[in-house]
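The structure that follows is given in the form of C-alpha cells.
A single protein chain has been omitted; all remaining protein chains appear in their positions.
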Amino acid sequence: MENLVEIKKLSKNYFNKKALDNLDLTIEEGKVLGILGPNGSGKTTLIKILTGLLRQSKGEVLIDGHKVGVYTKSIVSYLPDRNFLYNWMTIEDAFKFYSDFYSDFDLKRGEELLDFMKLGKDMKITSLSKGMTEKLNLTLVLSRKAKLYILDEPIAGVDPVARDQILDAIIKNYDSNSSMIITTHLVRDMENLFDDVAFLKDGEVILKGNAEELREEKGKSIDEIYKEIFSE
Amino acid sequence: MGKYMKYEIKGTYKVILGILAIVLIATTVLYNYTAKNESSLIIALASLLIFGTFLSAFLYIVGSFRKELYEDRGYLTFTLPLTGNQILGAKLIVAFMWFLILGAITVSYNIFMMAKTSGETINFKELLSLINSSEIISFAIMILISGISTLILIYFSMALSRVTLRNRKIGGMWFIIFLILSAFIAWIQMKIVTISPYYINLKDWSIVNSNISALFQIEIDNASLMFSTEDYFYINIAGFITNIITGIILFLGTGHIIEKKIDL
C-alpha cells in the first residue's frame, strides 16, 4: 500500500531543548495511526509540523508527495487541541467558513453530524461548553472528505457521554480511502480505533507497529503496554 | 482571497461601526453644545475626534493581527489553504477600506454639521471643486499610502518578533523592532531624497529640483519627502518610489514569514 505520509529524520529544537529527535514514521493510505505518549512527549509538536503551524529544524515531511504548504493544507483536516474558531462566529458561520475554504466540505454530512451531536446552528461559539466545543470542532473536521485527518487529543477533558459520541462519530465517518492520525494519552478509550500505533517518548518513537500484532506478541492490550512503557 | 476578506469584514465590522457610532454622537454633541462663537475651539476638537477615530480603529486592527499570532484563532487562520500573501493582502485591503469609510463619513459629517450649525447652506459646487482639486486628492492618497505602509511595517515587526522570540510573549518587543525599522527606513529615505532632490508639483505636474530652484519661498533644511507652499504641494519622486518599494518588500517579507516561518 502507498504511504500517504512520510516523515524522515525529523528533528525540532526549541533553543537547546529537543522536542523531536530524528523521528522516522510513515502512515499508509487507509490506516488509522495512534500516536501515544504523555504530555510533553512531542505529540503536539509533530502534529503542528504536519499542519504547517511549526517548522522542523531538520528532516523531511511529505504528505501525498508534497512538502507542507498550501496543497497539503487543502487535503489535511485538522482538529487542534483547543478552540480555534473565531469568537464572533455562530455555528452557522463556522459551517459557511468551512464550505468556503475547503472544497471537500460535505454540508449534508456536516448537518447530520451536528444533529447527532445535538448542536444547533444558531449557537454562538463563545456560549459553548468544553464538551460542546470539542463536538463542534470534530463535526467540522469530519465533515470534510479529506485525505488525511489529524485529531489532536480528541477526547481529552470531555465527559463520558460526549466521549462516546465523539468515538462513534469518528468510527461512523471514517472512510477507508483516507488516513487518520490520532494523538492521545487516554489509550484505554481509544485503542480499538487504531490500525497502527507509535509510542512517543521524549521526542523519539520508542515502539511502533500494528496494534493487533503488538497485542498478540506481548499478550497485552495497548493500554497495558503504554502503562509499562511510561510508568518508570 | 476574496473569501478571506469577507470573513475579515465579518469579524471586524461590529467594532468599526461601534467606533463610528461613538464618533458621530460625539461630533453631534460637540457642534450642538459648544458656543457658536468659539469656532476655532470646535475645529480643534473636531480634528481631535477624527484623529481619535483613526487611532482607535488603527489600534483595533493592529490588535487583531496580534491575536492571529498569539492566540488560538491562528490555528484556524494559518491552516487554511491560503498563501501568506493572500492572508496579509486581504487584511490590508479590509483595513484600507475601513480607513477610507471612516475618513469619508467623519469628514462629510463634520462638513454637514458645520453648515447646519452656522445656518449657511452648503455650496455643493464649491465643495466638489475643493475635493476635486488634485492636491487634495494627492494629499489623501499620500496619507493613505503612508498609513498603509505604517500598517505593513507594524505587521512585519510583529511577525518578526513572533519568529525570533518564539513562544515568549514579550509584549512590547515588536514595538522596539518597529521603532528601529522606522528609523532605518526614514534614514534611507532621507539619503535617497538628498541624492535625488527632484520634486513633482502635484498641481501642474511640473518637476523641480529643490537644490537649484528659486521657486521655493520656504527654506528646505532637511531633505523631506513632501512639502507644501501656499499654492503648491510637492512630493519627492525618488523618495515616493522608495516608499512604495519598501512597502512591497515588507509586504512580501511578512507574507513569507507567516507562511513559511511562523511557529505557533
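Every chain is named by a letter (A and B) in the order it is written, and numbering of its residues begins at 1.
FYI, a residue touches a chain if its C-beta (ideal position, glycine included) is under 8 Å from a C-beta of that chain, and two chains touch if they have at least 3 such contacts.
The definition used in the following text is that contacts and distances are computed from a predicted model.
A.B. asks: Name the omitted chain as UniProt records it, choosing among "Thioredoxin domain-containing protein", "GntR family transcriptional regulator", "Acetolactate synthase" or "NADH-quinone oxidoreductase subunit H".
C.D. replies: Options "Thioredoxin domain-containing protein", "GntR family transcriptional regulator", "Acetolactate synthase" or "NADH-quinone oxidoreductase subunit H" narrow down to "GntR family transcriptional regulator" for the missing chain.
A.B. asks: Under the definition given at the start, what are the shown partners of the omitted chain?
C.D. replies: The undisplayed chain, in the complete complex, is in contact with A.
A.B. asks: Among A:Y71, A:Y174 or A:F230, which residue is in touch with the absent chain?
C.D. replies: Result: among the candidates, A:Y174 touches the missing chain.
A.B. asks: From the listed residues A:S57, A:T90 or A:S221, report the one that touches the chain absent from this view.
C.D. replies: Going through A:S57, A:T90 or A:S221 one by one, A:S221 is the residue touching the chain not shown.
A.B. asks: In the full complex, which of A:L23, A:I49, A:M117 or A:L193 touches the chain missing from this view?
C.D. replies: A:L193
A.B. asks: For chain A, which residues reach the chain that was dropped from this view?
C.D. replies: 30-32, 164, 167-168, 171-172, 174, 176, 192-195, 211-213, 215-216, 219-221, 223-224
Here, only the chains that are shown with their structure count from here on.
A.B. asks: Averaging over Cα atoms per chain, report the distance between chain A and chain B in Å.
C.D. replies: Comparing mean C-alpha positions, chain B is 42 Å from chain A.
A.B. asks: Where on chain A is chain B touching in the complex?
C.D. replies: It comes out as residues 14-15, 48, 51-55, 69-71, 73-74, 76, 78, 80, 82-88, 93, 97, 100-102.
A.B. asks: Okay, in this complex, where on chain B does chain A touch?
C.D. replies: 3-4, 6-7, 10-11, 14, 72-76, 78-83, 166-167, 259-264
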